[in-house]
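Data block below; observations after.
The other protein chains are all here in position, but one chain of the complex has been omitted.
Take a look at subunit A:
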């Protein structure tokens, strides 16, 4: 299926916070309770619509373990969006956010949209990090914030889509240079740079047939 834009995302955060589960829930709509350690990075993709435009999300799910940190760094530069995930039932994953954020800010392009995600909101009884704390951290560092549950799928769609909306708005504002692929944004095959200055409300490509 053709798309108007393609956004590259990365998912980062400590090991075991549910990065792969978030991706799996988003792309396959299923939950895998067994913790399968990610080695390096894994790829996933899905199409969404924003403003009645098809937007393809290409998502690189990174390994949270310290040993893979240097590999993960190679993915910052080319990403338009990042989901920074912590586990609301483990305080230390919240405490490490600053390290992650520093790393991301240092290696990414300055316009990268970062969404802070407190995952495992279904485990309310074991909560160690209050929602207000997450909100405060996000406010302080200029991030979007959301609590999700990869298990119940609560807010998972929203997390990915809201990030895309933010990027989309930045494009409309002209913040992103969409012709530079190093920003993690690509214009769809039928939206070559020459006619990319379509008005925001223009019709999406009418090709509902076929499947990606």
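Please note the rule applied: contacts are C-beta pairs under 8 Å (C-beta built on N, C-alpha and C of every residue); 3 or more make two chains touch, one makes a residue touch a chain; residues count from 1.
As a working rule, contacts and distances are computed from a predicted model.
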Chain left out of the displayed complex - its UniProt protein name, from "General vesicular transport factor p115", "Trafficking protein particle complex subunit", "37S ribosomal protein S16, mitochondrial" or "Exosome complex component RRP45": "General vesicular transport factor p115"
Of A:5, A:60, A:86 or A:145, the one touching the omitted chain in the full complex: A:60
Footprint left on subunit A by the chain that the document does not show: 8, 39-45, 56, 58, 60, 70-71, 73-75, 77-78, 107, 125, 181, 210, 212
